[in-house]
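Moving on, here comes subunit A:
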Amino acid sequence: MKRLNTFPKGGIHPRDCKEASCDKVIQNASMSNTAVVPLSQHIGAPAECLVKKGDIVEEGQLLGKSGGFVSANIHSPVPGEVKEIKNIFLPNGISTPAVVIEMQGEFSRLGKAVPSIPWEGMSVEELTAKVSEMGIVGQGGATFPTHVKLAIPKGKTCEIFIINAVECEPYLTSDHRVMMEKGREVLEGIRIIQKILSPSRTVIGIEANKMDAVEHLDTLIKQSGLNMEVMPLQVKYPQGAEKNLIKAVTGKEVPSGKLPLELGVINANVGTCLSIYEAVVEDKPVIERVVTVSGGAIKNPSNLKARIGTSFRTLIEDCGGFSEEPAKIVAGGPMMGFTVYDLDTPVTKGTSGILALTDKEIKAARQTACLSCGRCLSSCPMGVNPTKIFKLIDNNMIDEAAEAGLMDCVECGSCAFMCPAHIPLVQGFRTGKKILRKNAMKKAGK
Partner candidate 1 sequence: MTSTVKKAGKLALICAISALLLGIINSVTEPIIAERKKIELQNALISLIEEGTPGAKEDLAEGIITSRYPIEGPGGWILDMTGKGYGGDLKILASYKPDGTVMDVVLMDNSETPGLGKKAEKSSYMDKFRGKGGSEPVPVSKDMIQESPDTITGATITFSAVANTVKEGSDYVKTLGDK
Partner candidate 2 sequence: MSELTKGFIRENPIFILMLGLCPSLAVSTQVVNALGMSVGVLFVLLGSNIMVSLLKNFIPEEVHIPAYIVIIATFVTLVDLLMQAYAPSLSKSLGVFVQLIVVNCIILGRAEAFASKNNVKDSIVDALSMGLGFFFGLTLISLIREVFGAGTITLFPMGSFDGVIEIPGLVNAPIRIISLSAGALLVVGYLKALFNWLSERPAKEAS
Partner candidate 3 sequence: MSYLGIIITYVFISNVILSQFLGLCPFIGVSKNVESALGMGFAVTFVMSIASLVTWAIYHMILLPLGLIYLQTIVFILIIAALVQLVEMVVQKYSPILYKALGIYLPLITTNCAVMGIALINVNSGYNVIESFTAGFSGGLGFLLAITLMSAVRVQMETEKVPRYLKDAPIAFISGGLMAMAFMAFDKALLNNLIG
């Protein structure tokens, strides 16, 4: 058998724990009475709030307008009344204003059949405008505004378009289910992007633990004679990281400090492709997404289609609640996700999963001193020296840490996962980056 492609350097093999939810068909989630819609659900500037307390909003109405070059629109997921606009903490630790909407009135779209819009006749500009208008962001977790990504600067071309269907995070199965159940829509979404980018090659990268999805999409592509290929990849974390996926698929390395476009590569998540399809063909903004609810402490792990702004509590209750006391509630996957302490935390565009993990699953241990075992080095997919960088940051030698490659770190967590001393390396790198940014701003201010 031919050896499957993967990226050569670093990477780890955590238990993938997907069996609990990989066969669960996507269900519609309940809606909580109030939706809390944060105005910053993407990387970049928060959206500018367009509503005020007491306003009545409709389903899909624009709540926040893109607030800068790298920013995205925010739409109301439910019809109702704006109760207040308050600051909340998102799981990634960022404090942002959020619009609290009490559900009331009629849903204009829910449950109604929508006519498909023929998009083949639309121009590239029109398509991009649609993507921008509907507030589409990368749904793999990075939440980079998609319209910015699709706007290729002058002089650059897209050679290869890669669809990230790797889903290398353990537990998560939402992309897997989307491919199985919404395969046609996803492929249609890909075709829309093909039109925008006109790449010479389109590859869908899927890890080999989802062979059913590989076969399903392959069949669909062959049936419709589409100009794209499905590439099964070896199972290895973090294959979903942009640069590592490109290396795995094309064998080329994106130069350090450069963007993938340098190699003529653009990639997008499966979920993003689905959103693009919905935006263009169904004229629907991003107001819902598929969320995997799983973990040892969840009674019935499931994949749910949830409205943005729904609280975690609602979704967990949909899954039968907790079977035992969770040690951690995680938004996202266990490798890069964030812990939350408040079950009223809302689902955002980037929430790919909600995990309730037990003590037994997290394998916490007391932090000890670094043993210089070198596991962080051998697991690092970016080929930096985590222990050295961490020690430099720990000793306030931030500039030296930057020189040693701090900014190359993608925070995938491989090093901290492997570290036998249980040193929170990634937290250290985030802290270092924060201080570095602060210093840079101070210098610029001077």
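Picked so that all candidates are chains of the complex that A comes from, given by their letters.
We take it that a contact is a pair of C-beta atoms (placed from the backbone, for glycine too) under 8 Å apart; a residue touches a chain by one contact, two chains touch by 3 or more; residues count from 1.
Note that the structure is a prediction, hence the values are computed from the model and not measured.
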Practice task
Given that all of 1, 2 or 3 sit in the same complex as subunit A, name the one that actually touches it.
Solution key: 3
Problem - candidate 3-touching residues of subunit A, taken from the complex the two chains share - result: 369, 388, 391-392, 394-395, 397
